[in-house]
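Below you will find the structure I want to go over with you.
Only one protein chain is missing; all other protein chains are in place.
Each chain carries a letter (A and B) given by its place in the written order, and its residues are counted from 1.
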Amino acid sequence: MAGSIPVSATASPARKPHIGPWGEAWRRFRKHRLAVVSAVVLFFLVFAVLFGPLIWTLPIDEIDFTARLESPSWAHPLGTDDLGQDLLARILYGGRISLAVGFTAMLVAVGLGVLVGSVAGMAGGKLDAALMWLTDLFLSLPQLPLLLLIIYLFRESLTGIVGVEMGVFIMVVAVIGIFNWMPVARLVRAQFFSLREKEFVEAARALGASRMRLVLRHILPNALGPVIVAATIDVAGAIIAESTLSFLGLGFPPDVPTWGRLLFDAKDNLDFAPHWALFPGLAIFLAVVSINFVGDGLRDALDPRRVQ
Amino acid sequence: MTNYLTRRLLIAIPSLLGISVILFTILALAPGDPFEELATNPAIPPDVRAHLRASLGLDDPIHERYWSWLTAMLRGEWGYSFVSRIPVDQLILQRLPTTIAVIGLAQIVALCIALPVGVYAATRPYSLFDQVANTLAFIGFSLPTFFTGLLMILLFSIYLDWLPFVFRTDIEATGLNWWWQMLRQTIMPIMVLGLFQGAAWTRYVRSAVLDVIRLDHVTTARAKGLPESRVTILHVVRNAMIPVVTLVALQMPAVFGGAIVTEQIFRIPGIGSLLVTSILSNDTPVIMAVTFVFAILVIFFNLVADILYGWLDPRISYR
């Protein structure tokens, strides 16, 4: 209860040395210990999938029937699958795709969200109401069934045009993006409405700044903090979405070992080869949980309204 | 209140139409003929196929096609499954109760976790309990349902051998024993979904309670001499439920997503696993109908949430 603490009126003037907004954000982020740990884990994961395959050079598709369903050993640190393929190599390679899908789908979602949110926030009136209705509508769509439906209907023709792997990648990214732009749109629109009347925007308008300039120079940078937070969480959501599709056998084809696909292949061999399912599952979990914690830390750092 | 109810119902109609337009657009944009399967199936003669096309109005202008499609969908005329030749509505009605039961029980489990844990954590912010609960909640909703499902099977079915991991509809036992068998085979899927939901809800409950607990009216309640437990339940939790209901409604689509995955892992004969199997076997009428049913379920639950919201917050329903 802030009202009962009577120092506010007499609080000592800032004793702390002056630090910029980013320094302040960094200071707040550091206070969230799990977020810092997660950032390190995440960095390690990204590093591993980017450069791991250069160090661990076993091919991902070398079939070796003499080494089927092997438990972890020196030769295969994470064991092998039913075709004797090395799981470490497959997880490292698959991680590239899983993370790439997550990141790209986030970009699509944020792009769409910023677009819809800006248009709604700038236009106001009927267009705003219509766009917000659309946003609410998309929020209440049964996403997974629709994802499955779209992939079912469009997979053939798209893979026919750009090849299986690229086709599925484009489709998965686009579809996940299309179903996840709504929170960002709401955030951006809310920022428009709260900032539109603020003095500095008024001042810029009085100085004759054009609308476009106003949006790019003044409003969007101010909306950046919450959008970055939402974007971070979106990456985690997209990774889960892609893994779910692959896990249901409806995402990437078998020769593209994304983490979800590895789980799909492993799930019928749980009793002989639990490691096959455990390691890719753990990879998904680590990626998602660390991204979520980093997002939480960023919320503390960049969205001061939420800090108590 | 009646006024409010009718208004909410009227608002649900455009969303239903909106979702149906999106669904239909997806279908209409889909390359090729969704009934291509029939064409390649030699068992169906061309004239039957033409008749079917005509009866489905596939050659009409787009808005007429949409209208006839929508009315057919709403009337429950969903056609026959390509695979089993059973009417789709029968197929779905057979399986819907299972899905609803699993989802419903999972929600109850989630509520039983989230409410006490979230409230207790919020009344002692930054205590050890709060920090542990918060971290576990974070981990809980970062664990995808398909992975928790596999982990549970690994632990309880394979290592400990306590629970069956394949759902059976033909349990031979009767009476109490039947219920026992049923419980054993449903507990894992329910827990998988319930824990995931519960983790997310715990965070909602905690933050909502934290927001309410510092409001002036709570101090008023204390100044009235109410016991702390009554203050917490009647003046904090009661008010905190208002934002929680909204957040939970927003989660509904994710709940159905989780249900599809869980049904698939544990092979529960619900409409989620029906959707996946029919996609794998290109059974278009079933796919369309199940997606439509999911859309209707989401709208229905949103409506329920709206009604709850109006019931919880007199400022809304009286306006």
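Observations on the model:
Going forward, contacts are C-beta pairs under 8 Å (C-beta built on N, C-alpha and C of every residue); 3 or more make two chains touch, one makes a residue touch a chain.
By definition in this document, contacts and distances are computed from a predicted model.
Between the listed names "ABC transporter ATP-binding protein", "Tryptophan synthase alpha chain", "Alkaline phosphatase D family protein" or "Na(+)-translocating NADH-quinone reductase subunit C", the UniProt record for the complex's undisplayed chain reads "ABC transporter ATP-binding protein".
Screening B:239, B:278 or B:302 against the full complex identifies B:239 as the residue touching the chain left out. Only one of the listed residues, B:96, B:226 or B:250, touches the absent chain: B:226. Looking at chain B, the residues touching the absent chain are 215-217, 219-228, 234-235, 238-239, 242, 312-315, 318.
Throughout what follows, only the chains that are shown with their structure count from here on.
Centre-to-centre spacing of chain A and chain B amounts to 23 Å, using the average Cα coordinate of each chain.
Residues of chain B that touch chain A in their complex: 14-15, 18-19, 22-23, 26-27, 30-32, 34, 135, 138-139, 141-144, 146-147, 150-151, 153-154, 158, 210, 214, 219, 250, 252-254, 256-257, 260-261, 264-265, 275-276, 279-280, 282, 287-288, 290-291, 294-295, 297-299, 302.
In the complex of the two chains, the chain A residues touching chain B come out as 1, 34, 133-134, 136-137, 139-146, 148-150, 152-154, 156-157, 236, 240, 243-244, 247-250, 260, 263, 266-267, 270-271, 274, 277-278, 281, 284-285, 288-289, 292-293, 296, 308.
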